[in-house]
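Everything on this sheet refers to the single structure shown next.
Here the complex is missing a single protein chain, while all its other protein chains stay put.
By letter and in written order, the chains are A, B and C; residue numbering begins at 1 in each of them.
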């Protein structure tokens, strides 16, 4: 059993920490809004009053934070000087690949072993411990972390060295946003032509046009049900990661660039708090279908 | 059992006609290159020397032809004046929705009942009788055709009135080409960042980024295996259908427009004879990765 | 002096016909709404009650009509069988290049000499006889027409064989719509950053970013003055010409495709009757700046 300092107990980190506690680990959680530690304590964990307190004595530190600057500041201010050499740091956050690589380097200088381990599967995946986890880091560290990762995820894949997890997560977000936009355009096209939409979605799903997005999001678009789910604001943040990571590596992604614009337009229209399938509303607006 | 005049015995129409013959129907086939009728005769069908000969005496006429002008000319010159009133005409070809609607109207004026019934699933689907068929037309005519359609297809869905089958097929081709391009961009992005590509494809496939394209095409892209399959030239023709059908209906599809350009560029580069997954090569060229 | 049958006396054709009459030619005008012939008669021309009446006895036939089908029907129904062999037909309309080539071929079969001579410069250019005219056709016919063309235009350039005038006009409309959209994006970018916009427009206009669009349209965008001018609906029609002419020739134009989508979105938003600079409003909508 491990002693795990878990930083960030939001809608993703909260259930993940509780699963780890339920599996018998000693989980010491910290969250900026301290009331979020209560559920962890109820699940058998402990509450810490600061990052340093959560990290002290831990052999594993887990992070689940909103964005690159959050991870940078928690790591720099509370983990690097505090954690014992040899501590395994697992960052579940979705952040910029270059920042992940930099932080892994800094962690190594302090004798820490760091993995980037962003997840997909959303709130449901966190609650049901069915996340997909894309892990970047050294073989031995991934092997050491795997038993813990398999507590919170169903699919755990080692995709390369430090930063590679973030790179694959970025690619994931590119494909997902692109598929949402494509399905939105296809449905708008079918509406304009008077096709039977549920029948069309059924037959499209059975062939090469089939996708998880079509399965999970098309009917919701037709129903106008855009309750999140994964919010546009977060997907926008992720598309900025894709865009800047592509630019840094000199990668040309014409569709990706246009998809990022459509996501940004969805947010500019005031739909940032809706599910990312609300890209449909941007396509509708371009077609004069929303006032 | 029906007497079926089947026009167009190419890589799709050939196996479809043979399945109908094997199911006990009297199939009279015609093809411009007459040697293609041989396999049908071997499967128990008959060969006709002209469209009119195939149509004479048939209670069902089936068409599987390359493009809108082919269907227009076969219908106008060989079917409309020849087929008995009441004959069911099933057009399996992928053509322009507006042409399909016009032809259905002309057929009705001649007392014929016409369905547009384009298919997806490719050569394999035709050979294994597992096609998905998107059918446009009147309820009664679809009901009448269904037993025959289920001989050649696994999924048969009535998606609306005349032309709706072509509309849904167009939407299918939009989504497929878009997904291919997105996966190509994502793989190029991952290559540039040095991720473990097969591992990345595995983990991407398990979540919301999962799609039939990712399952069936990503590894082939990585292997450089672009043997068709469904050729770029045909997908280019289909994207022209999407583009013009969208323009006619005044539908705005920004991604679709850009995807059509990428397909056109793939063809311009001389890759028209490759599988449509060769869109990957266009993305690679934009990244300076192919000479 | 020539006898000129002039078909189409709208906001462009009306002043053009009057300039020809004022220059001493015998101009016989026809317009579907006959009250539009009055101004021509006041300017010394004559009114015809039908296309055939306008064409009878003319040694030059001029057309200024809205779209390809209009030119096709007037030519087929009223000109080809009526005009004397040797008559010079000058089509000032903006139509599809392939239609222009076809019609020139049909005219030749009837012994007529046809030029496509679309114009730029708008209503102001027509009224002030300062149009730019891009002429496609045979050298001798262009030479014969030049004195007449110079009555209505300031710049008359022979750009190639039949259809070439329309091709160059299509390229013109591509560049103009693209420039309008670029300027709209640049101004939106500058607004968001709080730059001094009139000062910015001034300094941008002095360098390599300078253009007629920046000179004539930027301030109107900032003022919200979208009174036409050249209406979005017409530019939309022209972008469909660009798009289909590019597709027919297999030309890949990624920006052109996206610009056409933005023009279509402007029309879908209900701004079709505004000046084409109202593309600015589509960019503003994408930025959440218009309700």
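Here is the rule we use: contacts are C-beta pairs under 8 Å (C-beta built on N, C-alpha and C of every residue); 3 or more make two chains touch, one makes a residue touch a chain.
Everything numeric here is computed off the predicted structure, so don't read it as measured data.
S.K.: Just one of C:14, C:78 or C:256 touches the chain that is missing; which is it?
M.R.: C:256
S.K.: In the complete assembly, which of B:68, B:120, B:211 or B:287 touches the absent chain?
M.R.: Of these options, the touching residue for the absent chain is B:287.
S.K.: Looking at C:39, C:138, C:190 or C:234, which makes contact with the chain not pictured?
M.R.: C:190
S.K.: For chain C, enumerate the residues touching the unshown chain of the complex.
M.R.: So the residues of chain C touching the missing chain come out as 97, 120-122, 132-134, 154-155, 157-161, 163-164, 167-168, 170-172, 174-176, 178-179, 181-183, 185-190, 192-196, 199-200, 202-204, 206-214, 216, 242, 245-246, 249-256, 258-259, 262, 283, 286-287.
S.K.: Taking the full complex into account, what residues of chain B touch the chain not shown?
M.R.: The missing chain touches chain B at positions 254, 258, 261, 265, 268-270, 285-288, 291.
S.K.: Considering the entire assembly, which residues of chain A contact the chain that has been omitted?
M.R.: 240, 243-244, 247, 250, 252-254, 257-258, 260-261, 264-265, 267-268
Everything that follows uses one rule, which is that only the chains that are shown with their structure count from here on.
S.K.: Fitting on CA atoms only, what is the rotation between the copies chain B and chain C? Please report it in degrees, nearest 5.
M.R.: My answer is 180 degrees for the C-alpha fit.
S.K.: Indicate whether more than half of the residue numbers at the chain A-chain B interface occur in both copies; give same if so and different if not.
M.R.: same
S.K.: Find the geometric centre of each of chain A and chain C from their Cα atoms only, then give the gap between the two centres in Å, rounded to an integer.
M.R.: Computed from C-alpha means, the inter-chain centre distance equals 52 Å.
S.K.: Between chain B and chain C, what's the gap in Å when you average each chain's C-alpha atoms?
M.R.: Distance between chain centres, rounded to whole Å: 39 Å.
S.K.: State, to the nearest whole Å, the distance from the C-alpha centre of chain A to the C-alpha centre of chain B.
M.R.: Measuring from centre to centre gives 37 Å for this pair.
S.K.: What are the residues of chain A that contact at least two other chains?
M.R.: In chain A, 254, 258, 286-287 touch at least two other chains.
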